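Here the complex is missing one protein chain, while the rest keep their positions.
Chain naming follows the written order as A and B, and within any one chain the residues start at number 1.
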Amino acid sequence: MTMLKEGRPTAPQAVNDADTIPATATGNRALMLEEALIFEIGSTDTTGVDFADAPKVASRLGNLARTDGIGLPGLSEQETVRHYTRLSRQNYAIDLGLFPLGSCTMKHNPRLNEKVARMPGFADIHPLQPQSTVQGALAVIHELAAWLVTLTGMHSVAMSPKAGAHGELCGLLAIRAALEARGDARSVILVPESAHGTNPATAAFCGYKVEDIPATPDGRVDLEALKARLGPDVAAVMITNPNTCGLFERDMKTISDAVHAAGAFVYCDGANFNAIVGRVRPGDLGVDAMHINLHKTFSTPHGGGGPGSGPVVLSEALTPFAPLPFVEKQGDGFALVEEETADEHHASSFGRMVAFHGQMGMFTRALTYILSHGADGLRQVAEDAVLNANYVLRSLDDVLDAPFGGSGPCMHEALFSDKGLADGFTTLDIAKGLIDEGFHPMTMYFPLVVHGAMLVEPTETESKAALDQFILALRSLANRAKAGDEALKGAPYFAPRRRLDETLAARKPVLTWTEPALAQAAE
Amino acid sequence: MRYLPLTDTDRQEMLSVIGASSIDDLFVDVPAEARLSGQIEGLPDHASELAVERHMAALARKNLSAGEAPFFLGAGAYKHHVPASVDHLIQRGEFLTAYTPYQPEIAQGTLQVLFEFQTQVARLLGCDVANASMYDGSTACWEAIGMARRITKRGKALLSSGLHPHYVSVANTMAKFTGDVLEHESPTLDAATDIDALIASIDKDTSCVVVQYPDILGRIADLTPLADAAHAVGALLVAVVTEPVALGAIKAPGHMGADIVVGEGQSIGVGLQFGGPYLGLFACKQKYVRQMPGRLCGETLDASGKRGFVLTLSTREQHIRREKATSNICTNSGLCALAFSIHMTLLGEKGLRELAVLNHGLAVQAADRLAQVPGVTLLNDSFFNEFTLILSKDARDVVRALADKGVLAGVSLGRLFPTAPEIGNGLVVAVTETVTPEDIETLAKALEEELA
Partner (left out) sequence: MSRYFTDEHEWIDVAGDIATVGITDYAQEQLGDIVFVELPAEGTTFEKGDDAAVVESVKAASDVYAPISGEVVESNSALEDEPALVNSDAEEDGWFFKLRIADASELEGLMNEAAYKKFVASL
């Protein structure tokens, strides 16, 4: 059997230190308020919305009127505001402090972007309005597309993918369409072991067999092993650059040349574009397709897990196969090229990926961010992101193992491992300790190639003072974990919840709320 | 640069800690030929908040927003009134600027919302379980087809002619690469849906039948016979709902035997936004939960015995299964799910039903009024808040002409089905609570002039 994945404790040991903390009758603790579920506090007879009286008409519902109780509780407006405000306070967020989640680029979300996205001219237009009534929206897409193409030095961009993984899919579909167009069926995609999980998942979805590319001891793609594996069955190589170990792939151009010589394509996972924007153009490195997570590099809000947006920049070779629809400048105006007109000059498109035109609400935010920074500001973004990461790396590498600390400067993120922690202490303990210190933990146990990985990405929007406080916290935790401080294993103590039992959740999944009487009867 | 806090003094101090003499030293691993010496040419420098706002506002003004005109567009995206508190609450930084809840001790806000959202969606669609959302309705629809393939181990899906044509396009794109066989035809202008034809086409190779409810022309039909026919040969019924407000008035697909119900949740809490971001709804029967794509939130206990929530069953997902995952999806549409959930909580069952009755009442009034216009015939016997008119000339030309007069009349079938000119005179008209009696009269008059 395979046992490649690292296990970590997923069911906590019971804690019993309640005797030292006085209980309250409500369970609340001053500003930390417990909040019940809407199903427990709401009722189906309550509503927080008033409507005009409906006209009296004979129903045309085809005898399908819904007569059963739906079971949707309502709250008054005041109760609603309070419910969600209380819940919001149980979340950590960038607005509260440093959020060093490696590979995720949690940078400040400027509020101008939010204001612009809510302008009625953007927020309140329908995707199927006649094109004469949405010229400003098409102009936004076109203007953002021009920036992305220029910043990456690529030939074109497909704007419609809905998120990074959706962008990967777009890139691989374009590659597959290009190969099929030249009658060259290939079956294998090479992916480094350190890649994001979406890479192999996407490749497999597109019908490809996935093979690992080994890494060198210094944390980069093993060029010789890659060259040796290239052949007529390889469709593409997927490479993350800067890679998930936080290192720039020095041999990228050589890799691209070798891949092209073998008749294959280079897909670049652009999740880490933030580190090089304005300083390096992927187009100069021989990349054929790369998705750009607008929610990372261009600071559209993560929103507790999406929505994202993942435009894909394409080389000249892949451009004819890009998806529909796209925006084109025609004369003084802009036109949307859809299925109807595609045949005229985009007949090779692999087709449509989403119902409409992509994440317009993210395009307005990203363009606002880009215009605010300008070419000079974006270059500064990359420089400060890399500077901050190296500062963290060199301020901690005496107390934490930095497996690639000797491989040169890191890019936008610093990678540590659990090597040297006392017996029985893990990356998880450090992560949970950071919660008590008032920080969101770093990315843990990724990339998979490093044991007990801790991946720290501070981003450029953190001040030196914020970094120093974070370094202070992480140094303290590293020292406690090395000294075997048992108290650390109970962390977090001060969060809204102690460690949660993921084993219980997975063994007996409770995915929706059931009235207690029904739940009991079912047992 | 207003978003970058480091000063030049900070930078110098930090470089000395690092042991580098300049920033360029940190980019030594970039090969010289790929390193840009100066900034990229042809792009402007940074700009003040005021200047950027002016630029973007000027672009926004070039669009005719739905609120500025009599507005009747639907076909997969609907204009509804979103209460002011919804947008206020989703802009709380703790929601807006949080990440995926991978650290549950400090993400209970997001997680409890997802648990409530999953329950709301499951109940609305009439299913046992729902996930934490997908990108949008079209991608959720494709994921449902893939899930049916995994469950039935068959590769032929029948797509109703009443399914949104863009959803069909998305499925066709994906099927080219996965090898699924999809059967689909453009709709005809009949009052009845194609359910009988679908039933006749089901065979032992069918993985699923995909049917939209109400369909792209606004028609409503009982799905029970279709579910029975599918189940009789071991196939699944996938129902697609693009207007969830309808389910405040008409039976839920899950209660008519649908195995998987997907939908576009944009109608509730999420604005039009020119097509995205939207909110894919995805629900199914309990027995299929391990074949479901996307994130799931589940209830559990913490170490001190308190109730809490975590992401669960994640072994289905890409970051663990990698090439064996049920889907490559990595995000959900979190903030849109939050908006949906808040709006649904404000409505409650009482409000949702009132909203549905109001939509239907106005739509009936509009349909009857518009059908009086010479050259206009109402196609539908049944509908909720959207119906199809058959005009005496090409509807696409009519829509464009009316837009020039400041009336956004609806979605022409020519726009939706460019390869089916025989239905080009069809116009799909949506009427929500945002439409006033004056708007209906304006549209009727404008159509009268245009068709005269």
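Definition applied: a residue touches a chain if its C-beta (ideal position, glycine included) is under 8 Å from a C-beta of that chain, and two chains touch if they have at least 3 such contacts.
Just so it is clear, the structure is predicted and the values come from calculations on it, not from any experiment.
When you scan B:Gln39, B:Gln91, B:Ser201 or B:Thr315 for touch with the missing chain, the hit is B:Thr315. Touch with the hidden chain on the side of chain A covers residues 1-11, 445, 502-503, 505-507. Contact residues of chain B toward the unshown chain are 290, 314-315, 320-321, 324.
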